[in-house]
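The other protein chains are all here in position, but one chain of the complex has been omitted.
Chain IDs A and B follow the sequence of writing; residue 1 opens each chain.
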Amino acid sequence: MAHIVMRDVQKRFGNVEVIPGASLEIKDNEFVVFVGPSGCGKSTLLRLLAGLEDLTAGAIEIDGERVDHLSPSRRGLAMVFQSYALYPHMTVRENMSYALRVARTPKAEVEAKVREAAEILQLTEYLDRKPKALSGGQRQRVAIGRAIVRDPKVFLFDEPLSNLDAKLRVQMRIEITKLHRRLKATMIYVTHDQIEAMTMADKIVVLNEGRIEQMGAPLDLYNDPDNKFVAGFIGSPAMNFFDGTVTARDDAALTVELSDKTKVVYPCANPGQAGVGDAVTLGVRPENFHFDGGDEPAIKGEVYAVERLGGETYLYLQSTAGHETVVHAVGDHEVAVGDQVAVNFNPARNHLFDPQGRTIR
Amino acid sequence: MTAMTDADFRRAIRARTLRRNLWLAFLLLPPMAVMFIFIFLPMGSAVLYSVYEWDGLVRGDFVGLENFREVLFEPQKSKFLFNAFKNNVIVFVSVMVVQNGLALVLAMLLAREPKGYRFYQVVFFLPVILSTVIIGFQWKLFLNPVFGLVNNLLRAAGLDSWALPWLGLPETALPSMILVNAWHWVGFPTLVFLAAIHRIPKDYIEAARLDGASEWRIARDIIWPLMAPAVTIIVVLTFIGAFNWFEIPYVMNGLEGAPGYSTDMLGLLFYRTAFGSISATDSDFGAGSALAVLIFLFIFTVSLIFTRLLTAREIELA
Partner (left out) sequence: MQTAKQKNSSLDRVLIQIFLIGNAIIMLYPILMMALSGFKTNAEIFTRPFGMPSSFNLDNFKVIWTQTDVPRYLINSAIVTGFSVLFLLVMGTMAAYALSRYRWRGSIMVSLFFLSGLMLPLRLAIIPLFIQLKAMGLTDNPLGLIAIYTAMSLPATVFILTGFLRSLPAELEDSARIDGASELRIMVQIMTPLISPALVIAGIYNAVPIWNDFFFPLIFIQSPEWKTLAQGLTQFFGEYSINYGVLYAGLTLAALPIVVIFIAQSRRFIAGMTAGAIK
């Protein structure tokens, strides 16, 4: 239960600016995911919040209280690490109770809390085992249990699922979301996997090179990315990008000529964001292509790979302008490698980015 | 919002840093102090002492390099130095050939994991853990000319003429000691070599075997070059050990390198010079310190050269 504010937080290691300045607010009971490519500063941001690193400048508040001078344990938060960081020489019970024992909590209370957390996580029968004797998923649950036992205001997760296999990952994703509903605590979750971000978050914070690119609800980010980076990062398979040049502009639209000479009229509210002659990028999500023909613009190319998944089909085209293009089609689509195809798209449902990569809206 | 100002927070963070530095100091100062008092201070003093005259435990006048001149160039003293030096060189070369050569063969054989190879490892290493003093005395008893085990065995084998007073003859005393040393230590290089061989990825050896290389070719072309770092370490350790050789000659034939200084070593000479001995001279801390500085400089320089040369070879071979 906590309301977190990070105000112009900065972090330098020596001369390296890891976080040049980030501000964000996290509401009580929110599930927030920090996502971004490796090295984007998402883990550093989490560690600053946890108190494992000292701020270079800025402020962090939890429930209106400055905490950036407090040691990690006094900030009322718990953290689940990528490697789980279970103490190898302690049993599950000892691992889960360690924080409470350090804090000299009465024995009976420690026992009760460990029992409760173990029950929630179905670990009761493993309490006397050492971490070595547990499976990956069980270790992960112990790590979460260790956090739960402390009744923290904030849960921090640092890429907690990246060491699990695909199937377990899906399962743990659901378990963590369930846990969030049950505990009603603020949770901050760091991952480089945008699928985790999309499926778990109330709010996603996309980071790149230490900067916050965009914050918002998952589908808002998906449907209305602020810039090319977010557009490309969120969504799988990733958005297709086509280079083009603005050839004409009026009050409500920009006309763009793609490198294969295809003309696209892109309706927008602020066409003034780009001028005639500007190099822009058109973004089309794979599922926004269709084969209906008509007078909508088309990307033409040769199919070089087809993935048939039964319910859906992915086509990989080499467009005539040389762009590798992914097309998503519902159902089984009759097409073979080597076929020449044309796929249409509706310009209004796509995105155009100005030379600086900002979305033209 | 609380009443603390931004400066207060900075101060609070600085206090955390200070606490951490105090903690680091608490961890580091005791071990550093012990090292300083019992290693660096005496090592430094040794250099200082070598340029003073000494009367027993009392330091006299500054005499510059006089002590060095004395031990190096006064024939009465320098003849001991050069004799001992020669003996140390003999020890180093012999140990390299006999002990480390045997160790290399043993390691290569053990690396093929023959039956009982764990047992062999333990047996070969057993003498290594024993005190040199025990080994020295034990072999002194075994080498006793009249009733020692060695001569008894020789006589039993009908080699009566070979039953010599091994430690009593200038020609056999030092070789005997070198063999005793080899017996004592051979397990050490053996297991260091063996560990180095075990670290070579099995793939290389298997690939060579598939290429049709004989065991001998594999040993020479694959294993030997790839165990170069272990060889470097053993050569340097053998060198340092040979020039610090003290216990075996001291225990087996005494401080004077009997018979006739044929087993005299730099270590014994240094000890005699510094603390005196029954037959020879009085204690002379000045000359002793000068000797110590010379020996140290020699060992240090040559070790460095060995390391350089052998590491260059490692890189070439790697």
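Convention: contacts are C-beta pairs under 8 Å (C-beta built on N, C-alpha and C of every residue); 3 or more make two chains touch, one makes a residue touch a chain.
What you see is a predicted model, and the numbers here were worked out from it, not measured in a lab.
In the entire assembly, the chain absent from the figure touches the shown chains A, B. Within the set A:Gly21, A:Pro37 or A:Pro72, the residue that contacts the chain not displayed is A:Pro72.
Among A:Ala85, A:Leu183 or A:Val265, only A:Ala85 touches the chain that is left out of the view. From the set B:Ile200, B:Leu237 or B:Val302, the residue in touch with the chain omitted from the display is B:Leu237, counting the whole complex. For chain B, the residues in touch with the chain missing from this view are 20-21, 23-24, 26-28, 30-32, 34-35, 37-43, 45-46, 48-49, 57, 105-106, 109-110, 112, 114-116, 119-134, 137-139, 141-142, 147, 149, 152-153, 156, 183, 187-188, 191-192, 195-196, 215, 229-230, 233-234, 237, 240, 244, 246-247, 251, 267, 270, 274-275, 285, 288-289, 292-293, 295-296, 299-300, 303.
Against the chain not displayed here, chain A makes contact via residues 47, 50-52, 71-74, 77-79, 81-83, 85, 87-89, 98-99, 102-103, 146, 150.
Methods note: only the chains that are shown with their structure count from here on.
The mean-CA centres of chain A and chain B are about 60 angstrom from one another, to the nearest whole unit. Residues 54-55, 59, 64-66, 68-69, 71 of chain A are the ones touching chain B in the complex.
Chain B contributes residues 1-2, 4, 6, 8-9, 12-13, 16-17 to its touches with chain A in the complex.
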